[in-house]
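A single protein chain has been omitted from the complex, and every remaining protein chain is retained in its original position.
What follows is chain A.
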Amino acid sequence: MDFKIKRKSTKTVVTGSLVENYPHDLQMYKIPPTENISLHEFEALALERLTLLRCLATATTLKGLRPYSEEWTEFVLGDLKTQGLKYYARLCEKSGCGTHDADLQARRKDHIAHFILRLAYCRTEELRRWYIARELELFKMRFMTMKSDAVDAFFKLNNLCYTNISDDEKNELMKYLRESTFYQSTQNIETFKFYKVKFFEVLDLVKARKVYLKGGYAYVPHKDFISVLSAQYRTHLRHSLAIACQHLGEIEQDERLVSLLKGLHQAYSGNDYISDTKVVIPIESIDSLSVKSFPLCMRQLHEQLRSAHHLKHGGRLQYGLFLKGIGVTLEDSLRFWREEFTKIMELDKFEKQYAYNIRYNYGKEGSKKNYAPFNCLKIINNNVGPGDCHGCPFRHSEFNILKNKLKGYGLEGQAVNDIVDMTKKGHCQIACSKYFDAVHNTGLDLGINHPNQFFEESQKLLKGEIKAEPKKESKPNNNIKKEQDNFEDMDLDEIAEWKET
């Protein structure tokens, strides 16, 4: 947020040979392309980059692989090659400063496609966030695979310089640097070069307490630069998208582009569970449904609600939106929550402090947005604090508590062990999938990425719409292949929270 009124700077438009324009595999897209291209190429480039971004999303959100890990990288590169996007694979595999024609062509396409997608993704906040998240993943991946001489070239080309701290300062602070910086014990921290940057340039490091802070500055070792750069890159993208959005009006004058740009992400968004469900779930059956068809996270919340007659904000949100997604009407919802809450409070208090938010979630109050139920990624990454029981049980519970709970539900010993095993390894969604199979006595091995998906699959199974197939066979349901867009539809910022005093 910058209030300074800057003079409009006119960057000199670079025209010239490809070698001059594209000296490096990795760039920060500061200068837009100016050549003419055919409509056909425009469309092709857009779709190819979309495939690339999609592939990244699949790796992170669907497959649940840890970003930038070996398996993640392998998956992404493999997928790119399968999809025929060799030039992107080339750019991602080992960024450098080669001058082969193939390199130059790849960089040119990368450059143009990035700017085209800016137009397609600047329209709404959700689209912007998705796009920025993917472009950031791409940038980091390419930075990490850069050869070391290329790193220096990259810094030079982008005028990146940081305050190198003096040896004196470093010695003075060495005790603190040593205990606060994250590094391998095999490395010798005394030899690291440290740079002083403002703390908000390296939020990733600050968040995880991996860096020493003093007076608003973070002391970042050279190896952690990626953090600084991605913060800057993210800011740059946000700013650029805001500008692109302002120019959308002009661009949309061109009919040839409008439908392409509008349709691009659409063609691709998975199910977000906010369209009118054909099925209406009667609230009376909620108890039995919670046992038969709810994912563990929701079953847990339901049980807590029934026993304590209350849920804290996080729980109400997560569970409330889920219920909406499975087809509980607003009237039934209000009745359900009211029934439980008034067991420990006056009707009056419920109406004033809680009913509003329920209606808000259904889009009947405030900005009247129809909020989407949270997907697994969002739930797994949620904050869970004292007194809460929302979040993902495979992430936010202790193994013993989880084990006992599952045994208490009557699940088979081996199944329980498998689930807890997966949980210990950090594979929450796979654990959930195993929970699904255990509860339904199947071996479907579904890729779970949304609680409402879990519910739907369960209902389909129970109604005999899909056959329970043994593990070895291929997955029967195509929904799983579609990536669940990580739409952060609901910002906690947006809700006027009733602060319970």
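In this text, a residue touches a chain if its C-beta (ideal position, glycine included) is under 8 Å from a C-beta of that chain, and two chains touch if they have at least 3 such contacts; residues count from 1.
As a convention for this text, contacts and distances are computed from a predicted model.
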Between "3' exoribonuclease family, domain 1-domain-containing protein", "Centromere protein I", "Ribosomal RNA-processing protein 43" or "DNA primase", which matches the UniProt record of the unshown chain?
"DNA primase"
Contacting the left-out chain in the complete assembly, out of A:D79, A:D110, A:D224 or A:D388:
A:D388
Can you tell me which of A:N159, A:S259, A:S367 or A:Q414 touches the chain that was removed from the display?
A:S367
Given that one chain is not shown, which residue among A:Y68, A:F199 or A:Y409 touches it?
A:F199
Touching the hidden chain, out of A:G215, A:G249, A:G413 or A:G464, is A:G215
Which positions on chain A touch the chain that was left off?
1-4, 7, 176, 178-180, 182, 198-200, 203-204, 206-209, 212-217, 234, 300, 304, 313-314, 352, 366-367, 383-391, 393, 396-398, 401-402, 491-494, 496-497, 499, 501
